[in-house]
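I'd like to ask you about the structure that follows.
What you see is the complex with one protein chain gone and the rest in place.
In this document, chain identifiers A and B correspond to the written order of the chains, with residue numbering beginning at 1 in each.
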Amino acid sequence: MTAALPGIPEEEFVAPGHRACAGCGCILAMRYVLKALGKNIIVSMATGCMEVVTTPYPETSWRVPWIHSAFENAAATASGVSAGLKAMGKKGVKSVAIAGDGGTADIGLQALSGMVERGDNVLFICYDNEAYQNTGIQRSGATPFGAWTTTTPIGKVKRGEDRPKKDIPAIIAAHGAPYVATASVAYPLDFIKKLQKAAAIEGPTYIHVHAPCTPGWRIENNKTIEVSRLAVLTGAWVLYEIEDGKFKLTFKPPKRRPVAEYLKLQGRFRHLTDEEIAEIQRMVDEQCRRFGIE
Amino acid sequence: MRQVLTGNEVAALGAKLARVNVIAAYPITPQTAVVEKLAEFVADGELDAEFMKVESEHSALSACIGASAVGARAFTATSSQGLMLMSEMLFIAAGLRLPIVVANANRALSAPLNIWCDQQDSLAVRDSGCVQIYCEDNQEVLDSIIQAYRVAEELLLPVMVCYDGFILSHTAEPVEVPEQAEVDKFLPPYKHPHPLDPDKPVTMGPMGVPEYYEEFRCMLQQAMCAAEEKLVGVDREFGKRFGRRYGLLERYRSDDADVLLLTAGSLSSSAKELIDRYRKRGERVGLVKIRAYRPFPAEELVEALGHAKAVAVLEKDISLGWAGALFTDVSAAFVNVKKAPLIMDFICGLGGRDVSQLQIREALRAAARAAETGEVRRPVHWLGLREKIVGLGV
Partner (left out) sequence: MNKCTGCGMCWLFCPDTAISKDKPAVVDYRYCKGCGICANECPFKAITMVTEEGR
């Protein structure tokens, strides 16, 4: 191995051979999560793409202890892991919950809220591919405005997702969690630093990572990182931290690019008219204003 | 030491004596005092455990699953709607082979909303893969919770201990409380064979593809069947140490009876009183009480009931569209047996409706008539209905 990329741990804890799609952004996120956190963790994962592609019995990709129980309860299972470790006096092992946007923002929200409200010592990571991808691309509360999904199809009367994206980091920050952050698979060093920071905190922490789905977003397999990068460079996805209630932008895109550059690479936005793109640009502009990006 | 305690209090005490170290439970009538009592034990430092203030029953059992998977002894309690919300995780806890004990205060199911006793809730989840024990009195509740951890941990199966809501949960009875030191000798610390541990990583709860799923379920069934022997053995050992034994069934004056009642739970006590009265009059009646319902003790039941002419099943549940669960299971046990009694189903006590001696007598009489005539015209009856529902012939 070369000495390049010294900030990225070399050891792999997610074994290859998993059944993720070619170009999957989410499994890349998993790779980064485990590089950042190392071996002394216990992962509680929700039902979803990552759970299914990594554990077809009798195979597993996980080189760390890992449990899947159900879809809506990654946070509750992880809270139980944390309580169990505490009860047994086991120190130095971190309980980590991982769920997709479905298992976080929608069906998983109650358990996550409970975990944060109780102050449980769990790092919760949401890998956000912006729909229920594992069941075939149905919309979630995290599906962005205008996107095609199978349950927000482009028809004569309705055209794509008509609701804005649910702001989960804000919800978790409002619970008073000590650390909340957003991340992107196109910025792995930033993601890894945030993971390590969150893991070191005793208490409920939350990281929300943007991770493309090649079939779900209708992008070419080789464009995963390019699309994620453009999301950040256009301000459609903002990288920030909220530490003890204090907001801090962790990346400010220089000369913010028009959101059309991000949208046009994705088939799920192919149907948008110029007017609709302008509407999305307005929403992105408003979001950037809120976050302090020109 | 002898104390006067309610069913909820003994459920909490049983968990305390079992030295559970993670409690995750959500309050619901009529179980609330279990959660409150455990919170008090922990707050006073009497029980060294993590008391998790979970936000729902689904999260309660999910948290127990996480805790049990790392090797902690986990406990939860619930009832009725809470059990229904938790039910997804019951099946999963069984499939994951985690030895969690669930105390269930039996309560009716909505709709309509009803907080009072019947056994619909736990019987609705009889397929889950949890061992199910039904208790007749508070002493049995206390003892069963302690026994439950032995059974659960030696088989790696969740165990549900059921006791009637309000009738037992809120009624104070004298109970013999075992000494902690004696319980410690009976119940060693929990050791999962392969817990979640970074030093020896395992994957729990993988995707069970069609090539393997059936085998997993068969293995779970084998564990459930092995639970019968385990229940007997643990109960026998408990009896030796503490002087109280329960078995899978109880046979009450049944060996020479022509007509038998079949009951579960606190109703057994009331029914036994009627049996005594009938026996005084020289009638050959008796009662069999089911304690272990899952695994279903089919062989023992056939042996205990087979000689009778008629059996009246008294049960506080109904599988809507057919008959009660107990009746259905008992009938199946006899389906290929040559010498089988006539079996009748009496649905009673739903939603906390009192099951009077008059109602039980009605059931006994109907069974006696069947025994005489050799015929059962209608297998399913409802006792104590307020008024006849016209046209339905219920």
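Worth pointing out:
Following the convention adopted for this analysis, a contact is a pair of C-beta atoms (placed from the backbone, for glycine too) under 8 Å apart; a residue touches a chain by one contact, two chains touch by 3 or more.
Keep in mind that what you see is a predicted model, and the values were worked out from it rather than measured.
Considering the intact complex, the chain excluded from display touches A.
When the missing chain is restored to the complex, the residue among A:Thr135, A:Thr150 or A:Asn221 that touches it is A:Asn221. Looking at A:Val14, A:Val64 or A:Ile293, the residue that reaches the missing chain in the full complex is A:Val14.
Contact residues of chain A toward the unshown chain are 1-2, 4-5, 8, 10, 12, 14-18, 20-25, 27-28, 31, 188, 214, 220-226.
Going forward, only the chains that are shown with their structure count from here on.
By the touch criterion stated above, chain A contacts chain B in their complex at residues 39-42, 44, 51-52, 55-58, 60, 62-70, 72-73, 75-88, 90, 93, 95, 110-111, 113-114, 117-118, 120.
Interface of chain B with chain A (complex): residues 21-22, 24, 48-50, 52-56, 58-60, 62-72, 74, 88-89, 92, 96, 196-198, 200-209, 212.
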